[in-house]
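With one protein chain withheld, the remaining protein chains of the complex are depicted in position.
And now, chain A:
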């Protein structure tokens, strides 16, 4: 007993002597100690045991939230993530899915710092599900986009899937205008991964969404970008077919972007590489496209220009009366 008394006295005196110099560090240490205490208390409240048959989430959740905030500011990501996950479970049990989703997003952000990529994706997906449960597809789509941006460098396939899910959420809700940025991000990711056919079909999907909300400018830009991507992929046939399809749309037919497309395709049909480069360089509409597309276009023509087989109009000979 005497010994412990002496030790407490020692602590007290040392605390006093330190007080003058590192005040801020002390406060932070104190905060961390508090956070530990809160975490332990909350864990005790939620762990089921012989004496406790139902977890007390209404008490534990605020404790988890406070502890999580402290860990986040102290950059202790692992503990912070754990706290926020538990807080999210608590809020879910308290039927407050919105707050739960917000906590899951914060936890996802912390997991990103830890570079635990599968967890990041999982947390953001759960957050988006909660938002959908609340009947709010817009924040759900936003959560997916944020998650995809976090993991796009390391796990691009998952990121693509999240982008596509986000787009379908917004399309189902009829709010495609918000999806434009997502389409752009997904297209850029496809181009980075050199999946040009996928990029082109994403651009066409963008065009379709733009058509629905009468955003003519974006629609024309998307279509001409798709044609350029097909040409970069050395797929002249697909580019021609795409141009045919898009020309059926009146808005695109009379646009400047269509003129650019016509000129480039004509140059390709004539197998004139210099003409292609001239058209690209002197075009006034090209610089206004997305920068990734401009970069691709500047590298046209890629590969050798094969002489294109003429259209099969020769079959219908005028003198053939059969």
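By our rule, a residue touches a chain if its C-beta (ideal position, glycine included) is under 8 Å from a C-beta of that chain, and two chains touch if they have at least 3 such contacts; residues count from 1.
Criterion: contacts and distances are computed from a predicted model.
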Quiz item: Which of the following names does UniProt give to the chain that is not shown: "Alpha-1,3-glucosyltransferase", "Longin domain-containing protein", "t-SNARE coiled-coil homology domain-containing protein" or "AP-4 complex subunit epsilon"?
Solution: "t-SNARE coiled-coil homology domain-containing protein"
Self-check item: Options A:141, A:215 or A:280, residue touching the unrepresented chain
Solution: A:215
Self-check item: Hidden-chain contact residue, picked from the options A:58, A:73 or A:254
Solution: A:254
Quiz prompt | Full-complex contact with the absent chain, from A:111, A:242 or A:292 | solution = A:242
Self-check item: Option touching the unshown chain, where A:83, A:144 or A:178 are the choices
Solution: A:178
Self-check item: Footprint left on chain A by the chain that the document does not show
Solution: 92-93, 95, 97, 175, 177-178, 197-198, 200-201, 204-205, 207-208, 211-219, 223, 226, 238, 240-242, 244-249, 253-254, 258-259, 262-263, 266, 275, 278-279, 282, 284-285, 288
